[in-house]
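Supplied in C-alpha cells, the structure appears directly below.
For this depiction, one protein chain was excluded, whereas all remaining protein chains were kept in their positions.
Labels A and B are assigned to the chains in the order they are written; within every chain, residues are numbered from 1.
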Amino acid sequence: MKTETRIWLVIFVLAAACLAWDVGDRGASRAYVREVDGRVAPATVADYVAGTAQFSLSRTIGIWVAALLTLGIFSFLYRDNPFYKLTESILVGVSAAYWMVVAYWDVLIPNLFGKIWPGWIQSWAMPGLSPQRDEYWFVYLVPLALGIMLLWRLSPRGSWIGLWPLAFSIGATAGLRLVAYFQADFLGQIRSGIMPLAFFKDSTLDVERSIENIVLVTGTICCLAYFFFSFEHKGTIGRASQIGVWVLMITFGAGFGYTVMGRIALLAIRLEFLFDDWLWLIDPSQRRLGM
Amino acid sequence: MKRTVPLLIAATAGYVLVASRFIPVTEKWGEVEAIWFDILAAIAFVLGGGSLLKLHLRRISDRTAGWGYSLVTVIAFLSTMYVGVAKTGARPSAEQEFYGQSLATLRVDDLPASLTFRVPGSVPTRADGEPLPLDVQRQLSQEGGDLVFRGWMSPKQEADLSAYKDELAWQCTVEKLFEKAQPPAALKGKVTYLADYSKLGFRGYMTEANHDALKQLGNGEPYLAAVADLWAASHVEERVSVAQPPATFSIPKAEQDWLFYDEKTHELAIRGPMSVALRDKLARDDFPLVRPTTAEQRAAFVKEVEAHGGKLSEAQTRELENALAKTWSVEGLRFALDEAGHAVPPEKSACELYQEQQDQSRKPSAEATPKPEPDVKLNDRQRAAIDEFVRQGGETVDVLAAGLHAAGPFTSRQESALREFFGKVPTVGEQKLDACIDLLRIGPLTREQRDFLRNDYREQSQWRQTVGDLFVKAHKVKYPWSGQYNSPGSWFGWAYEFIFKPCTATMFSLLAFYVASAAFRAFRAKNLEALLLLGTAFIILLSQTFAGYWLTSWLPSDPQQNAVAWLRMENLKILIMRVFATAGTRAIMIGIALGLASTSIKIMLGQDRSYVGKD
Partner (left out) sequence: MRFNLDNIDRRWIFLMMLITVAGPILWQLAFPEIPTPYARAVFDAIESLKPGDKVLVAFDYDPASEAELGPMATDFVHHCCEKKVKMYFISLWPVGPVMVQDAIRNIIEADYPQMVYGQDYVNLGYKSGYEGVIKVIVTDLRTLYPTDTRGNNIDQIPMCRDVKNIQSMKLIVDISAGYAGAKEWTQYAAVPYADKMKLVSGSTGVQSPQLFPYLPDQMVGLLGGIKGAAEYEKLVNDKYSGPTPSPKYQEAIRRMGPQLFAHLLMIGLIIVGNVLYFTQRRRKGRSR
C-alpha cells in the first residue's frame, strides 16, 4: 500500500470514529422540526427548549446528504476523484431541473397558460387566479408560438425554426439595454462626473473636496484616454493614458480586496454548516439551547 | 427567407422597445413585448433542461467515457423534475383552502331564480373603456333597464363595483343591489357563493333549520344536489384522541351538537369542517393569560424557580424579574376600552349622499352627520371586574367580557377592542418558556428548573397539536395542487435545501482556496502598476477587518479636522473607493455603455448577423 493511501486510510478511520462518537453519544447531525396543522417548519429555539421539537428522519438524511456532497466537492481541492465527479453530476441534474420547475410554476403557469386558459388553470393549479380572460388575452398566443418554436431546437430536424424566438430575444435585449445603459451608465455617469473643480462651502474654498473632485475628474478622463485605441498613445494622450492605467490598477486592486472578502465569506458559511448543522460542534445562533 | 425573417424580427423587437421609451402611444407595445420576453426567458429554462437531457442520453446510448455519471445526471434531473412538477409532498395553499367551509359545485347558470337580484339601473360607461371588475363579470349583467346580479354579493365585490365609477348615482345603485343580494337572515354569515370558483359554500355545521332554509331557495336539480353535498360534508364526523384536555376546557351548550369531547373514548370530535378562528380559540382560550404582577409576586416566582434546583445568578434573577415585569397594564386596558367606547358618527351611505345631491337646497356633505351616540366609558363596577380578572388569574377573556357586559353598558366595539387587546397577550406558559430561554442564554439551569418553566407550555403545545390534528382531519382538501412547489416538507423543497443549495454554495466557496493560491503564485510587484494594484489590495484587505482599524486607531479620526486622519485605514478605504475606484469604474462603465450601444445598434440595423449563422 502506498504511503499516501495509508495516511488517508488512517485519517478516514479516525474521522469515522469521531463521527460515530459525535452522532451516537452527543446526538449530532439530527434534524428537528415543528409540525403544526400538518405543516412542517424547522424547529426554533423555543421548540428545542420546550422539548416539543420532533425528530425528522427526512431532514436528518438531508443533512447527511448535504454534508457528504459538500465534502465531495471539497475533495476536488486534493485532486479530481470519482466522489467529486458523482457530486458534480448530481448537482448538474438537480440544478437544471430546478430552473425548469421554477420557470414552469412561476412563469409559464400563471403568466402564459393562466392568461390563455385562465379557467382551466384556476380550476386546479391557481385557485386565486381570476377565471375571466383579459380583454387582450390573445397577445399571449404569440409567446406561446415563439416558445414552441424555441423548443423545436431540440428536434433533429427543423431546428432553424428556433432562430425566430432567438432573434426576438436578441432584438428585445438590444432594445431594452440600449436606452437603459445610455441613460444610466453613459449620460448618468457623465452627469455625475461633471463636478466643480473648485468646491465652495459657505463661501469658503473646501480644499479637500476640490482636490477630490479634481482627482476624480482627471482620473476619469485619463482612464477614458487609455481606452481610446484609435489614437496612438504618445505625447499628451500617452501621458494621460499612463495615468489612466495607474488609476485602473488602483481600481482593480480595490476590486480584488472586495473579491477576497466575498470568497472567504462563502467558505466560512460552508464550514459553519459542517460544524453547526452536521457535527454540532458549535451553536452560534443558540438554536439548540437547552438540548 | 430563413435569414431575413429573423433579422427583421430582431430589428422590430429592438425598435419597438426603444420607441416605447420616447413615444407615449407606444408605451403599451413596449410593455407587451417585455412580457413576451419574460415568458420566452422562462421557456429558455425548459429548453436548457431539454438540451441537458438530450446530451446526456446521447452519452449514455453511445457509452462514451464517463457515461455512468451521465446516468446519474439524468436520474437526478428526472426525479427532481417529477417531484417539482407534481408538487410531491407539498401541502395545499392555506389561503386557497377556505378552511371552515364546505364547498359544492354550482355554476352561475344553475343558480335558482331566488338568487337573482335586480335593481333599476345601468352600467355606466367609462372614458378609458375599462371593463367591469373581473370579480363581478360572471354575475353582473344588464337586462332591460335593470342591473341583474346572480348569486350573493360580497363586500369586496361591492367595493370594486362602487369604485368602478366615481358617481353618486352609480354608487347608490350598487349599494341598493348589495343590500338586496344578500342571503336570507336565517343563513346570514353561513352561506357564500363563489362565482369565480363556481362553488356554493357553507360555513361549519349545517343544522336542520339551515338545511330547510337552503332548500327553500330553489328546486333545480343542480342546486339541490349542491345543497345535498353541503349537508353531507357538514355532517362528516372526525375524531382525535386526547390524553387529557386542559383543566378548564369546556364547550358551550350551543356548540355541543357539532363539537364535543367523548369522555368514554377520550376523543375530541367535530362534525363538519373547523374554521381557523375556532381552531385558535380552542387552542388558546383555556390557558391562563399573563396578568400584571407586583414586585412581591415577581420575587416569589424567582424563589419558586430557585426552589426547583438551586440559586440563580444575579444576572439571571434580574433578567427573570424584567421578563415578568414586561406585561400589559390595567391602565392600558382601561384606556383601550375607553377609546373604543368613543362614539363614532356613522358614515353616510351613498344613497343618502345622492339624495342630498338631488335635493338642490343643500350641498352634499359627508361631514354633516346625525347627532352621534354618547361616548361609553367604563364605570366603577366594570373597573372592579377588570381588577377581579387580574386578581383571579384563572378567568378567561370570555368570562371577563360577560362580566363587563353585566356590569354596565359595553358596546360591540369595546368587546372587539378587548379581544384584540388580549389576542396579543401571551399565555402564562408562553411567558415562562420565554423566560426559560432568556435564562439559558445567560447561564445554566437544572433540569427541574427547566421543567418547571416549560411544562405549562408543553401542555399548551400538546393541546395545540391535538386541535391542529382535528383541524386537518376535519378539512377536505379542495385544491391539492395549489401549494408552493418548494415549501418545507415537499420533496422539491428537500432537493433544494439539501442538494442544490449546499452544492452550489460549496462550488463557489472553492474560489476562496484558489484566490489564496493565485495570490501566492501570481501576484508579483514587478513594476509600478503591479505595485499600485497590490498596495491598494493591501489597504482594502486590511481596512475590511478590525486589524486595519486597530493599526491606525492612534491617528486622529476626523479628516475634516485634521488631514492626517486620511491615513486611518477606514478613511483610506473610503478615499480609494470614492475617488480612484469610482474614476476607474466610471470610465469602464462609459466604455461598456458605448460598446453596448454600438452592438445593439448593429443588431437592430441587421449588421450583426452572428446569431443567424452561416448560409
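We take it that a residue touches a chain if its C-beta (ideal position, glycine included) is under 8 Å from a C-beta of that chain, and two chains touch if they have at least 3 such contacts.
Note that this is a predicted model, so its numbers are computed, not measured.
Summary of contacts with the chain left out: across B:513, B:566 or B:611, the touching residue is B:513. Listed residues B:57, B:534, B:555 or B:594: the one in touch with the omitted chain is B:534. Contact with the chain not shown here comes from a single listed residue; of B:549, B:566 or B:611, that residue is B:549.
Within the complete assembly, A:130 is the residue of A:29, A:60 or A:130 that touches the hidden chain. Taking the complete complex into account, residues 41, 44, 77-78, 98-99, 102-103, 106-107, 110-111, 114, 126-130, 172, 176-177, 180-181, 183-185, 188-189, 191-192, 251, 254-255, 258-272, 275, 281-282, 284-286 of chain A touch the chain not shown. Residues of chain B that touch the chain left out of view are 27, 30-31, 34-35, 37-39, 41-42, 45, 93-96, 133-135, 156, 160, 424, 441, 482, 484, 486-487, 493, 496, 500-502, 504-505, 507-509, 512-513, 515-517, 519-521, 523-525, 534, 537-538, 541-542, 544-547, 549, 570, 573-574, 577-578, 581-582, 585-586, 589.
In the analysis below, only the chains that are shown with their structure count from here on.
The distance from the centre of chain A to the centre of chain B, with each centre set as the mean of the Cα atoms, comes to 25 Å.
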